[in-house]
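Notes for the one structure printed next.
What you see is the complex with one protein chain gone and the rest in place.
Now for subunit A:
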Amino acid sequence: MANEPVPKNPVLQDKATIKEAIVRHKKEVYTPVVPAQQFGFIHNNVDCIGCRACEIACKDKNGLAPGPRFRRVMYVEGGTYPAVYAYKVNMSCNHCAEPACLPTCPTGAIYKRKKDGIVDIDSSLCIGCRRCEAACPYGAPQFIPEQNIVSKCNMCVDEIDAGRKPYCVMACMMRVLDIGPIDKLREATYPTKAMAPHEKDKLVRQVKSMADPELTNPSIVFIAHSNGRVDEPKEPK
């Protein structure tokens, strides 16, 4: 790669230490809401062309100025010329089963819906302390300087309540981004255009450079690139 890799923090590499810290923290402050049905995202890392129409649709829906980005398409590339590869990882808020942001909120502005597990921030209660921003391992909460509050993806709750899909999904011209009940998405039993039938074995909960899903149990699955998998040794293309 072009730039020198950043040395990794040895403490953060030790899963046992992290788990222990999570357990200690959760016990003290928070019992997560268990929704009737947890909704989540599916994204095809390979077939996504990185056009970022989802990002723009999201900004349109949420009236965001340049700066805060509820949805983020990340470009990943590797290999050495001419044997190179590239893929995209597309993430907004993962509406985690155990959201790290929620217990950090001093005003109780962050809540998880019982119905579908959507995590949202009540902007009338948010004081803009930005603790949730620091807590989220995926970078979902976005500070909006003009309003001095933190806001984030709420999966377009109004669209969900009206029986439709969120703006990002509707804007995806490649049909590589979708939502659905996360348990069915994980089992590959939910019908979605984001995944071709023969791609079931590429379905993963985590890809490279993404925080460990054990931290918060995020409601997202990916169709991973062969070089983006964390569960297999990296094979050069």
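Criterion: contacts are C-beta pairs under 8 Å (C-beta built on N, C-alpha and C of every residue); 3 or more make two chains touch, one makes a residue touch a chain; residues count from 1.
Just so it is clear, contacts and distances are computed from a predicted model.
When the listed names "3-oxoacyl-[acyl-carrier-protein] synthase II", "Amino acid/amide ABC transporter membrane protein 2, HAAT family", "Anaerobic dimethyl sulfoxide reductase subunit A" or "K(+)-transporting ATPase subunit F" are checked against UniProt, the chain not shown comes out as "Anaerobic dimethyl sulfoxide reductase subunit A".
Within the complete assembly, A:M74 is the residue of A:I18, A:V33, A:M74 or A:V157 that touches the hidden chain.
Across A:R52, A:H95, A:R113 or A:K202, the single residue that touches the chain missing here is A:R52.
Mapped onto subunit A, contacts with the missing chain fall at residues 1-6, 46-52, 55-56, 59-60, 65-67, 69, 72-82, 84-88, 174-176, 196, 198, 208-209, 227.
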